[in-house]
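There's a structure below that I have some questions on.
Only one protein chain is missing; all other protein chains are in place.
All chains are identified by letter, namely A, B and C, in their written order; residue positions are counted from 1 within each chain.
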Amino acid sequence: MGNVKTVRWGVIGLGWFGEVHADTLASMPGIELAAVCTRRPERLREIADRYGVPRRYTDYRQLLADPEVDALSVVTHVDDHRQIAVDALRAGKHVLVEKPMAPNVRECDEILAAARDARGLFMVGHICRFDPRVVLAKQAIDEGRIGRIISMHARRNLSKTIGRQVLDKISALMGDGIHDADLMLWFSGARPLSVYAQEVHPGPNRYPDAGWAMFRLEGGAVGVVESVWHLPETTPYQIDARMEILGTEGAIYVNCGEAGLEVHDRHGPRMPDTMYWPKPFGQRFGILRAELRYFADCVSQGRPPERITPEESRAAVELMAAATQSAQTGEVVRLGEGPGEG
Amino acid sequence: MGNVKTVRWGVIGLGWFGEVHADTLASMPGIELAAVCTRRPERLREIADRYGVPRRYTDYRQLLADPEVDALSVVTHVDDHRQIAVDALRAGKHVLVEKPMAPNVRECDEILAAARDARGLFMVGHICRFDPRVVLAKQAIDEGRIGRIISMHARRNLSKTIGRQVLDKISALMGDGIHDADLMLWFSGARPLSVYAQEVHPGPNRYPDAGWAMFRLEGGAVGVVESVWHLPETTPYQIDARMEILGTEGAIYVNCGEAGLEVHDRHGPRMPDTMYWPKPFGQRFGILRAELRYFADCVSQGRPPERITPEESRAAVELMAAATQSAQTGEVVRLGEGPGEG
Amino acid sequence: MGNVKTVRWGVIGLGWFGEVHADTLASMPGIELAAVCTRRPERLREIADRYGVPRRYTDYRQLLADPEVDALSVVTHVDDHRQIAVDALRAGKHVLVEKPMAPNVRECDEILAAARDARGLFMVGHICRFDPRVVLAKQAIDEGRIGRIISMHARRNLSKTIGRQVLDKISALMGDGIHDADLMLWFSGARPLSVYAQEVHPGPNRYPDAGWAMFRLEGGAVGVVESVWHLPETTPYQIDARMEILGTEGAIYVNCGEAGLEVHDRHGPRMPDTMYWPKPFGQRFGILRAELRYFADCVSQGRPPERITPEESRAAVELMAAATQSAQTGEVVRLGEGPGEG
Partner (left out) sequence: MGNVKTVRWGVIGLGWFGEVHADTLASMPGIELAAVCTRRPERLREIADRYGVPRRYTDYRQLLADPEVDALSVVTHVDDHRQIAVDALRAGKHVLVEKPMAPNVRECDEILAAARDARGLFMVGHICRFDPRVVLAKQAIDEGRIGRIISMHARRNLSKTIGRQVLDKISALMGDGIHDADLMLWFSGARPLSVYAQEVHPGPNRYPDAGWAMFRLEGGAVGVVESVWHLPETTPYQIDARMEILGTEGAIYVNCGEAGLEVHDRHGPRMPDTMYWPKPFGQRFGILRAELRYFADCVSQGRPPERITPEESRAAVELMAAATQSAQTGEVVRLGEGPGEG
């Protein structure tokens, strides 16, 4: 062997999570953080200087035109996903878009169409699909260890402090419920038949702070998603994320919120992130790194991602868009009735 | 002082829980287990002999006619509550009926009417109202420590082994959801506006093994109830019971399933009951005893129970009956539209 | 039947825990809070007025001379236990002394001698012996479900806030370790052969804030006791109390610190007491009440307490006194070598 080809990676969008992408990519063997892009020149300089990135863009189209970039992370506002993803695919790049894929099914379909015709690979960054806790749960389900699924519940709650920063861009129900909608469809392998949802909007931001959705799945299982971005500022949870999958022969309990560490100091108890993207003593660890590794390996080896397909990402958007509609109308929304749906 | 008048107590219905009532009452100071009643003569003899109870009846009407009985536990099938409770109240007894009060609102109303005209006191045995974990949660809410309630979730799941024994008499959603419906109304102090529910029926019994209900309450909070009586036989939970109450300023987490004891033996891990009605070394302890104590004190002191009123018990039945209707029709049920409802 | 004789009870010592005794006794049927005693006249008036207690004493000898008092709680400083207990037993009272029985074995022996000659009953208030979590653990051990015990660990840690108030009277190791020394001897039924201990003394109080003791028991088991009264002020634990008992065939995990309730408010998360002596909505509940009930029943029925004997209480003092000696000398202390010891 001897040598491996590195994947030259660009990051579009340098908010806090774009920075996490950049920081993680910069430390990974076989990957070169080759380019960064944001509309804000100061932020661009800050991040590019920190990682010694020579290719710096304030217009993503210029980045797409750069032949020295192979792959991209799109970590922008969800409303911009469609335009950038479609342009990037047409430009021949490999494209990793953060979740949710897009705000609605129509825009998902435009991306899907572009991805079908593209040379580059396409994947939505459903990080939970790379979480060993979740993936081992899926394996246990596939091995038949819990029988047929009867009931699922998922919670993904955050503090007000975080909610306040995000709730002008996306609702709690769409922003985090998308994870669990995807996982429930994946775990069950079943189509959703109907969804009912309620939202609560105690905060001053544009979108509701709290939402609950209840799905009925083909085959009879019920799935319930809880997403409340309004825990007290003093909450010890970085995220209170858990999932229970109850089957006819067994049960699975996933806890992604209590990740093995509690620090009680004068500010009170806190449970820091130890799994998603911690950086103990400067070495990035965790699930985001595994996700980026997976996509890089797909790129290197020229094989389309199978761990999460674009169609699956679209199905999660479809389900949570229907949930949002139910919350707004107060009515049950039926799904999957026409061809090409679900 | 010197002496206290004992309350002479009868138990009608000697299934497993009637036996727990009898056994607890037999050990309590100030209470005399004076009479027992069941249609099954052998069972009657077994229990009456064990506790040395002289007054033994196979017909509850005879017990009601016995002037040496002051108070009653009615621990029969829910479908028999109305008839026995009404007769007992008319006979001048103090009456404690197990939850749910009755299978539907109409029968609740008949009992309420009888209770209004009666000399005796009436209470439904909503045991959770006497659980210190729950009651201290209510106190914290009333003190304003979590602000206004946004979202509540309650789970009360049991193993198949137990489900199988109960699911011919009542559904999981009604049987255990009644606890949480009551608590959510109590915690929030709000009327329910609508309810949507789903049930799953994987088992062979008459009623569904699993149910979820979502309430919208006046004031905007959402309440979600989960009740699955189909956990695997190997589950370590005696009961997996927990509740989260999320407010604008704080959050409360109640865990009634992990009660401080795990025994891992060759059959695997189990978490025995340490709170509801344990009997370590022959001394009954716990919440049921506190509930019976409370009712006995009300009787001794001639004051109507305030910890849970008949109207509140009726409201929980109304809500869960509406949930059951929703589960059967697949439609949202609106509540509380007319005067005098809710 | 009809009537029961009430037990007329006095409380000597009205610090915070004497008040809890008084408050609990005042609410119990079959018990009359008949007398209270403290050297502090204002405190005496406060407590006596609150509960309407007519017999009020600033000298415990006067209380002992009062023929209208049957039984006593001695809730004073541990250094005063011997004198009061001996005098009370000689005065013919039934005596319940808080733990530890006395600060050393010699004083325990004086009490034991007085108790042997007394008309009244005597018990030390080892509350954990009435904790259903602990008692059900003991039952499982006695049933052989975990085989022979190999290893035990017990933790009983408190915040600095509490430690600061208590550490001038007793060390953490003696003050809380006494519980676990007693339980380990009870669980194993074995004599201690040796003990080694370490203490740490970071705080300004008279006694060390933190201690660890390791016992070797006859039969080969190891027992380890941890007692740290120096958790941060922000700790969510009311008490971090847990115990693990590992046997050749099974294992038992007791958690007395996480008792089913977490309240997260603007001061951070806290886990209130729900088991020892909570008073939700004015009704005392819990283990202290069960302990007092048990002693009252023994008094009523004229049978010596068996749930914890004076000899067992003495053995716990002996073991923890040896631990303290080890911590002070840095050497292993051998026990139980002479007849009549251990």
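Keep this in mind: contacts are C-beta pairs under 8 Å (C-beta built on N, C-alpha and C of every residue); 3 or more make two chains touch, one makes a residue touch a chain.
Since we're looking at a predicted model, the values are computed, not measured.
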Residue of A:122, A:187 or A:285 touching the missing chain in the full complex: A:285
Which of A:55, A:164 or A:307 contacts the chain that the document leaves out: A:307
Option touching the unshown chain, where A:104, A:165 or A:274 are the choices: A:274
Sites on chain A contacted by the missing partner chain, in the whole complex: 1-6, 29-30, 32, 130, 132-133, 135-140, 145-146, 249-256, 258-266, 272, 274-275, 278, 280-281, 283, 285-287, 290, 293-294, 296-297, 307
Touching residues on chain C - with respect to the absent chain: 146, 148, 150-151, 153, 155, 157, 194, 196, 198, 200-202, 209-210, 212, 214, 216, 220-222, 224, 226, 228, 230-232, 234-235, 246, 248-251, 330-332
Missing-partner contacts on chain B, residue numbers: 231-236, 264-269
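Methods note: only the chains that are shown with their structure count from here on.
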Same or different contact residues where chain B meets its copy chain A, judged by the half mark: same
Interchain centroid distance [CA atoms averaged], chain B/chain C, Å: 34
Between chain C and chain A, distance of the C-alpha-averaged centres to the nearest whole Å: 53
Averaged-CA centre spacing for the pair chain B and chain A, given as whole angstrom: 42
Residues of chain C touching at least two other chains: 264-266
